[in-house]
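Note that one protein chain is taken out, while the other chains of the complex remain in position.
All chains are identified by letter, namely A, B and C, in their written order; residue positions are counted from 1 within each chain.
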Amino acid sequence: MKIERRHFIGMAVGATAGVAFGTPAARIVTDVLSSADSPYFPPKGREGFALSVCAMCPGGCGVRARRIGGRVVKLEGNPLHPVNAGRLCLKGQAALQALYHPDRIPGPMRRVGERGKIESFKRVTWDEALGAVGAQLKGLREKGHPESLAILAGGTTGVDRRTARRFLRAFGSPNEIPIDRWGAAATLAMQMGQGVQAVPAYDLQSCDYVLSLGSALLEATSSPVHTMRGWGAFRQGRTGRRGKFVHVGPHLSITGASADEWISVRPGTEGIFGLGVAAVLAAEGLYHRDFLSEHTAGFEDTLDEAGRRGPGMRDLLESRYGLESVSGATGVSVHVILRIAREFSAAPRSLAIGPLRGFLIPGSLHDHLAAQVLNALSGNLDQPGGVLVSEDVPLKPWPDLPSDPIAESGLKTPRVGETGSADTPFIASDPESFADAVVAGGSYPIETLFVIGADPAFATAAPEKFAAAIQKIPMVVSFAQLPDDTSLLADWILPQPHFLERWDLHTTPPGVPYALVSLAQPALAQPLHDVRTVSDVLIGLAHGLGAPVSDAFSPDGLQGLLRLEMDGIYQAHRGAVMGTQFDEAWVRMMENAGWWVPGYSSADELWTKAKESGGWWDPFYDHGDWNRVVRTRSGQYEFPVRALAAGAASRQARKSSAETGPLTLHLFEPLPIAGGSGAELPFLQTMLDPGLEERWGTWAEIHPETAAAIGVGDRQWVKVASSTTSIIAYARVTPRVVQGVIAIPLGLGKRGGGRWAAGVGENPLRLLAGARDPLAGIPDFDGTEVTVMPAGTRGTAAGEERRA
Amino acid sequence: MEKFDLGEDARLLGPIRKTGRGFWLFAGSMLAIGLWGLFAWSTQLRNGLSVTGLNVPVYWGLYITNFVFFIGISHAGTLISAILRLANAEWRRSITRAAEVITVLVLFFGMGCVILDLGRPDRVLNVLKHGNFTSPLLWDVCAVTAYLTASTIYLFLPLIPDIAILRDHMPERRWFYRILAIGWTGTARQQKILNRAIAGMAVIVIPIAVSVHTVVSWVFAMTVQPMWHSTIFGPYFVVGAIFSGIAAIIIAMAIIRKAYHLEEYLKQIHFSNLALLLLVFTLLWFYFTFAEFLTTYYGAEPTHMSVFLSKTEGKFAPLFWTMVVTCFVIPFTLLANSRTRNTVWGCVVASISIEIGMWLERLLIVVPSLSNPRLPLTATTYFPSWVEWSMFAAFVSIFMLLYGLFTKLFPVVSIWEIREGREHSVKEVTERVESYLPGGEDGHDA
Amino acid sequence: MNARDEQKSAVPEAGPTHKWHHPGRWGAVIIGFLAFTVISATAAVTLQDRIFRRPVEQPIKFNHKLHVEDNQLGCSTCHEYYEKETFSGLPDPDVCAFCHSEKQGDSEEEARLVKMIADGEALEWKSLFRQPPHVFYSHRRHVLVAKLECKTCHGDIASTTAPPTRVTKLRMQDCIDCHHQKNVSTDCTTCHR
Partner (left out) sequence: MARWSMVIDLDRCTGCQACVVACQVENNVPPAGADQAAAGRTISWMRLAPFQNGEHGTRPDLKLVPIPCMHCDHPPCIKVCPVKATQIGEEGLVAQVYPRCIGCRYCTTACPYTVRQFNWRRPEWPQPMERGLSPDVSVRPRGVVEKCSFCHHRLQRAKDKVSAENRPLREGDYVPACVESCPAEAMVFGDLDDPRSNVTRLSQSPRAFRLLEELGTEPKVIYLSKGEWGGEV
């Protein structure tokens, strides 16, 4: 074998080319392939924990934020916190996505262009923003019309609400417009029956049988984790006792899916069913006689002062809620009504729960009253396993306001959009009536509106109307974390800190019986953005307005304010800082025996210990303190005979119209987007309904027979039209709803809310025609009549893809 | 190395000597599709498998379908030619090469499909570094590699004398042929060694080929998934593979015959003989399919039935019944009838129909089982994305391009074997036939 | 087989005359090309850290020997967390300033450090021991629980007078060997998460 020179030369030429080709090629290939690897390297750093309170909903769960090297990397429940005991729901878990949301408002913004787009806003300094708002407020007071300022407030149980209320008082405006829907109707029922203004606190864990009249107990109750913990104990917490849960309603929501039995009724007849059950109890004598005679009034026929005979509850039940008529109205067979009534009376502790329908949906007063009647009949008011009334929280009240003639004159003016009448004496103003009044011009104009912890341009019964009202108000200031629908229409957006970036003091969340104060501390040393709390802004504005308004707040700022409120807790001489279950039992036992053994010897120590544990509470609930829980004139629970008699007529009317032609709209709030928040976070958008496997869009549930009648197929786009407008939804044909009903989730269809919420789905609130509950006067979210027709193809990208 | 006269067989060198515009047009368009595929692949490399239509739970789709399909087609060549060689079927002489080339080329694409399907193709060598021999996928790697090696050798050996002919008769690319001819001069000793080697390889190749598709079937059958976990999957896949393989040969032959005017060499009888074989496999395929579906139906296990029903009356029903028509009804009608069977078009139409049907069969094995998971799951319908279709098209085009290039470099009909046939066969066959007949010499093997 | 065939066919014969038409030449080019493509590509991939990465430069040429052996400072003086956390930590300027806010000796490096501290410059130490990001190693577990000495993994760094200029990439095999030796878990989940 002979190798010649030219082979070497050839080899060299090839080798050169090979190196020239191989080296860069290899590097390009490795670069392309390594692009698969994640560019994210998790942080290194020291570990720390901060205690705070979740503000994703009003539930008030204590959270523990895990911090690594200056970043919050995980939220977990605070194990010492009595509301959640270390547990946390999906929204709380996802709250980190809200903290680190890419579309958060970085600093104060002023609108310079057209309304409705975030691009129309220009970043300004806090001085500029507060200067402009302060000047406007000063002008209102100088003109002598402080009542032209309105604050629309919703949200949590934190200090901001208390500051806002205080600010309005000092400023001189009566226009505090609350937007909390949760329990609006339930509170009214409590007020009518027991004379207390409180959301009923249901003691799930101690009862054996729950009849839910259309409630969304496991989805959108005020404190989801508290409720679900109660549920766990109700079901399997006690050896040998498994609670039975019966869900009555036209729609099988997640709550219904967890129930032992679903009684499907025609829409709007849950209360009639409840009263039908009550009628059986009355007729068969299956009620708690001792309780009825001692603590209730109006069961038997009554005699008024003039000696005229008035019909009692028994009479009403007998005359109006006979088995046949209830069966006819609800569509439930007589046997089922009888069986449920007997089960209800046979269980040691049975509880009826009114239609707690969600954070946004007020529910019907009639049905709440029906639930209350059942609870009274079973003697389950303020009993273990019954309906409780939250204990008061002994926060130290703020000092009296100095006298101020301007404020006093302003406070004397009536509220804008006052809806109360002789028939509905308890109702104050609500956002819908406020919007109506502003649009109509009202008795006096609103010059300035602050929107705090709420998104009325999205989450009211008439979002379009509210949007119109905003345009009539010269200065609208929105306090928000993300640019929500209202912010986009406002003139100023003042960015809010995430709850992990601030101090706060929360009182007992609605629906929790014991007194509770939880302290929220910032988990981040510095907020991510240029934010200020509502309280800081309002205190700053008050100080800017000078005396006497500035005297409403001490100059110590937010932390000083909280510290001051906590002094009241120390002075109350009860309860303990949050602790383990053993501590809880100990405190309960000692207090029961009339002892108070404080774990702290001074207000300062209480403050320090509250910071370490998460807060203070009083685990002792005093059952049967009738002076506290029943404050009616008679001192007894009063059967709402008149109201129910009046309500019955309207209920019947709705039923008959629902049977012909149009479908009845039934709104519900899936837990991930309950309360109109959650759609902003991608994790939550992906799990809207695990049952139907719906995600990232609005769907509409229709019964198979109804769907066949109107010619709509499963997974088809439909147009849902009411008298006001129409929306497009993705039809799901399922027996989860009763016939004649279309069930649509609430919480999607935002214009704002950042990249993951904007333009996803539709807002069914736009379909509401503005009806009001005839009994309560509050907006009626149920019973809207809609027509449904196939819509052909639909524009959203996600939808199109899924159709394919 | 004397230059002998090729005589009339010189026309077999025609395609190598002369390349018309038609070929360049064909090659250019195939290359263009191939380049498009390269673009599609780069998209996939950059963005991961999110550019495919795959989803949860349909984790496997077009790529794996194509893998099974291509590996199936690869049974065309080597297995058929080996069987025919061992059986001394004289008519094989002009078709073996065309068949064997299909095998070797298509195997690369089969393996390519698996690489395509990997989430991390850069880590493919982990299979060697950390191989786990309990995984049927690793068995597959071994079987396919062995098959590829064996088929390549089996293709190359009978090619040597023809390369030597090219070396001696072609002025161009002589260096190329010189290297590949590895000093073949055609001496009796060389010829003897070669014949032995070819016969030996033919014996070796058959079990390897059978094992390859058996192992491919085991990739599915070794899991507990409904309608995958089946004992007959091995033979079922092998039968399907040979079935689609024969069809592929018929199509390739028809194209070569038409393009290079080789009617003299690829005669009607070749088609008819292959078609008979195809008919047998049509029936075999039907038998296996029937057996497979009947047992499932009769067992009526709910999880199996959900897959069964999604195929027979659910969303895969149109594909399923198309498969039954194209795999059985059409070919059976055409092939069972001697009037259509004995025409080229009849065989070709049946073959094309079979290829479509067999591809659908592979798809219907892979996708429906995955689409019907045992536990409820958000189901999204799988439809291949443009990337997957592009890669499919590119693989087919590059395969055809390479096949075309092969015919431009080497004679697609074996020259020496034809010559050998002319020179020896008549005598040999006569002797062989005589040996079958009564009255021959006892104890003397033909 | 191919290479040998190549050589065989490369034997000159009476063939074509033009030298570039000679088969041997082309064969050599192709072989050279293929071989060196593979060699250089492999080299580029495996050795790219050595070839393409510059040596590590620290802000200060820290003398471990002086601090640890001569002045008897413990590791935790500067690597504050090596017993407490998963990572060991690199010293902040404050730590250095504890001694070096004024000059202690007469080295030039120290003078630079004193000036840097005075100017309030950040000390950006570069890590010299690297693991792939998917490996989870806990200093605490190894120091506190397993009672390993620093030099088991870091070599005799305590007696160096200047920082090494090369990054040491820690390899899985080293971990595994040690784990086998000490009979501790080699469960994948111990390190891979």
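Rule of thumb we're sticking to: contacts are C-beta pairs under 8 Å (C-beta built on N, C-alpha and C of every residue); 3 or more make two chains touch, one makes a residue touch a chain.
It should be emphasised that the depicted structure is a prediction, and the values quoted were computed from it without experimental measurement.
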- [ ] Can you pull out the displayed chains that the omitted chain is in contact with?
- [x] A, B, C
- [ ] Could you tell which one of A:Gly131, A:Gly232 or A:Gly635 touches the chain left off the display?
- [x] A:Gly232
Task: Selected residue (touches chain absent from view) among B:Asn88, B:Thr223, B:Asn337 or B:Thr430 - done: B:Thr223
Task: subunit A residues that touch the omitted chain in the full complex - done: 35-45, 68-69, 71-77, 84, 86-94, 96-97, 99-102, 218-219, 224-225, 228-229, 231-232, 235-236, 242, 252, 254-255, 257-258, 260, 262, 264, 528, 671-672, 681-687, 690-693, 695-697, 704-705, 734-736, 755-756, 760, 797-799, 801-802
TODO: List the residues of subunit B that touch the chain left out of this view.
DONE: 47-50, 53-60, 114, 117-121, 123-124, 126-127, 129-132, 134-138, 141, 219, 222-225, 370, 373-380
- [ ] Against the chain that's been left off, what residues of subunit C make contact? List them.
- [x] 132-134, 136, 138, 140-141, 144-145, 185, 187-190, 192-193
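The criterion applied here is as follows: only the chains that are shown with their structure count from here on.
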- [ ] Using the contact definition from the top, classify how the chains connect: line, ring, star, complete or other.
- [x] complete
- [ ] With chain centres taken as the means of their Cα atoms, state the distance from subunit A to subunit C in Å.
- [x] 55
- [ ] Compute the distance, rounded to whole Å, between the mean C-alpha positions of subunit A and subunit B.
- [x] 65
Task: Rounded Å distance between subunit B and subunit C, as computed from the means of their C-alpha atoms - done: 50
TODO: Provide the list of subunit A residues touching at least two other chains, using ranges where the numbers run on.
DONE: 30
Task: Shared interface positions of subunit C, touching two or more other chains - done: 8, 22, 24, 26-27
- [ ] Quick one: which bits of subunit A touch subunit B in the complex? Just the residue numbers, please.
- [x] 29-30, 32-36, 693, 802, 804
Task: subunit C-touching residues of subunit B, taken from the complex the two chains share - done: 174-176, 178-180, 182-183
Task: Contacting residues of subunit C [partner subunit A, same complex] - done: 7-8, 10-12, 19, 22, 24-45, 48, 81, 85-87, 133
